[in-house]
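Only a single protein chain was left out; the remaining protein chains are all shown in position.
Chain naming follows the written order as A and B, and within any one chain the residues start at number 1.
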Amino acid sequence: MIECKKLSRDFKIYTKKAGLAGTLQAFFKRTYYINQAVKDFDLNLDSHGLIGLLGPNGSGKTTLMKMFTGIIVPSRGTVEVLGEVPSKRKNSFKRNISLVMGNKSQVWWDIPAMDSFLLFQRYYEIEEKDFKRRVNDLGERLNIKSLLQVPVRKLSLGERMKVELMACLLHEPKVIFLDEPTIGLDIASQKNVRQFLKDYYEEKKPLIVLTSHYMADVEALCEKIILIVKGEKRFDGSIEGFKEGFRKEKTIVFNFDEAIANFPEKWRERFYCDWNQDKTQLRIRVPEKELKSVTVEILNQYSVSDFHTEKVSVEEVMDDILSHH
Amino acid sequence: MKRSLYKYISLYKEFFKTSLTEELSFRSNFILQSLMNIIFIGTYFFTSFFIFDHIEHIGMWNEIEFLLFLSFALAVDQTHYLIFSPNFWEFSGDVILGTLDFQLLKPFPTLFTVLFRRVAVPGILTVLLTYSLVIYFGIQVELSLLVWLSLPLCLFLSLFLLLGIEVLIAMLNFFTVEGMGINQLRLQVQHICRWPDFIYKNPARIWLFPLLAITSIPVRWILDMSYWSWLVAMFFGVLLLWFFIILLWPKALNFYESPSS
Partner (left out) sequence: MLSFFMTIRLEYLKWLQSLKISLSKNLNYKINFLLMMVIPVLVYFAIKYNLWSSIYATNSAESIKGYTLSQMIEYQFWILIFELFVRSHFFSRNISEDIRLGRISVFLLYPFGFFNYQLSLFFSDKLIQFFIGIFSFFVVVTFGWIDIPSVGILFRAGVFIFMVSAFWFFAQLLVGFMAFWLEETWSINISIRFISAFLSGFIVPLDMYPEIISKILLWTPFPYLIYIPVRILMGESIDVVFSLFILFIWILILFVCIQLVWRKGLKLYTGAGI
C-alpha cells in the first residue's frame, strides 16, 4: 500500500550572520547548505494497520509524510502509495488519502466548522445522504456535534483538533496520515482522541500512519513502529521488537526484608541504582548480558522478599535512543 | 463532460457561500471595502474630467471614447477584484506558511482551487456600477449590435489575459519568500493596463504590449470594428498563454517546499 525505495529529499537552507554587516553581506551574496531531510528510505506497508512513525524533532517524519501525500516531490528514489506515484497528484489518488497536521489548520477560521465541511463535501463529491450520516456519526463519537455551528476561532485547541480530524475523515480515506494529532492537548483530550482513533480503526480498518511526541499515543495505538533518525530508517517492526532491539538494559526491582546499608561500590559505579527512602527497595538497571549473574548475586547476598523485571515503555526506549544522539 | 462541469459549478457555489458567510461576519469590512472601490473608481473618473477640462483628445479618442475605455478597464479591474484578487494574496500567504498543503491534497486541479476559492463579495456593488458605466458610454457612442453582443467576450478575453500574466508572476512565489513584493508587481501590471496603449512611446509600447493589450485591444475593437483581426489575434494569444500555464503549473508546484511553522 505504501512502498518506497531509496527515497530521499534535500532542502537548501540559507544562512545569514547576525548583525548589520551580515545583513549587508547577505544582500549581495547568499550562502546556503544542503540539508538532507530524508536519506535512502525503504519501506513497505500493508493496506491496513496502525503505524507509529517515531523520531526526534527534525528527523524527517513530516517530510516523509509530505512525500507520501504528494505535497512535496522527492529529490531521489521512488515512492508509491495505493499503487500511485503521489507527486503526480492524481485526483483519484487524492480522494483516497488524508492528512491531518497538528500545527496547520484547514478549516476556515472565522466561520463555523459546518460551513467548511459543506465545502469539503463538494471537494470530495460526497453524496448528501452519506455526508449527513458521517457528520452525525463522527460528530457524536468526537462529542462535538453542538460545536459545529460555532465559528472555529471560538473553539478550544482540543475542540479544534477534533474538528480537523473530522474534516479529514469525511471522505472515508483509505490511507490516513496524522502528524502530531495530539500536540498541545491536555491529558483528557489526548485520551479522547486516542480512543476515537482506536475505535475508528477497528471499524473501518484503514491504513493509519501517525507521528507523535507523546509515546503514550504510540503505545496505546500502534501495532508497528518505524523509527527515523536524522533522515534514516533505524527500525521497522513490532512494538515488542522495538523495545527489545533498542533496550539493551533491563530494570530489575528488588524488595528487601530489611534496610540495606552497605550496597557494594562496584555496582553503584557500574549500574544506575535508585533506592527508596528507607532503603528497602532497589531499582537497578542492568545490561541484558549481566542480568542473570547480577540477579543471582543479589539474591544470594541479601534477603530478598520479592523481585521482578520492569516492563519497559516506548518512552524509555526513545529516551535511550535520543540520549545517544 | 456535463457531469464534470456540474462538479466545478457546485464547488464554486460553495466557495461563494463560504466567502459570503465569512464576509458577513464582519459587516464594517463589507462597507469599507465597497467604499474603497467606489473611491478608486471616482478618482479615475474625476482625474479624467479635470484633464478633459483643458484638452479635446487623448491620443485618437475624445472624452466620451476615453471614458468608455476607462469604464471598460475598470469593469475588468472590478471583476478581477471580485473573483480573483483575494486568491492571489491568499496564495502568497499559503506558500510562505505552508498551508498550500491542503489545496494540494484536494481532489481538484490545484490551479482551479487556488484561483477561485475566495470571492471578494463587496466587489459585487462596484462590478455592477462599472458594467452600467460601460453600457452608458456604449449608448453614447452608439455601438452596433454586433459590438454589444461581443462585450462579454471582450471582458472575458481581457480578464483571462490579465489573469494569465498574473499567474505567471504569482508562480515566482515558489522561488522566493517575498510574497508582498510579488503582489506589488501584479498591481503594477494592473496600473499599466488601465491606460490606452497609444499613450506609451516606443520601445516601451512594444515591450509592454502584452500588458497593454489587456484593455486596449478590446476597446479598439469596440470603438472601431476594423480592429477585428486584433481581437482574433488576442483570442489565440490568450489560448496559447493558458496552454503554456497549464503545462508550467505542475512543474512550478514541484518547487513547493511546504514549510512548517
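Rule of thumb we're sticking to: a contact is a pair of C-beta atoms (placed from the backbone, for glycine too) under 8 Å apart; a residue touches a chain by one contact, two chains touch by 3 or more.
These numbers come from a predicted model, not from an experiment.
In the complete assembly, the contact with the undisplayed chain comes from B:36, out of B:9, B:36, B:149 or B:233. Touch with the chain that is not drawn comes from one residue among A:16, A:76, A:248 or A:268, which is A:16.
Touching the chain that is not shown, out of B:9, B:24 or B:60: B:60 (per the contact rule at the top). By the touch rule set out above, subunit B reaches the unshown chain at residues 26, 28-29, 32-33, 35-36, 39-40, 43, 46-47, 50-51, 53-60, 176-182, 184-185, 187-188, 191-192, 195, 198-201, 204.
Note that in this section only the chains that are shown with their structure count from here on.
The touching residues of subunit B, when paired with subunit A in their complex, are 7, 10-11, 13-15, 17-18, 21-22, 25-26, 97-99, 101-102, 104-110, 113, 250, 253-254, 256-258, 260-261. Taken in their complex, subunit A has these residues touching subunit B: 11, 62, 66, 69-73, 87, 89, 91-92, 94-95, 97-99, 101, 103-106, 108, 110-112, 115-116, 118-119, 121-125, 151.
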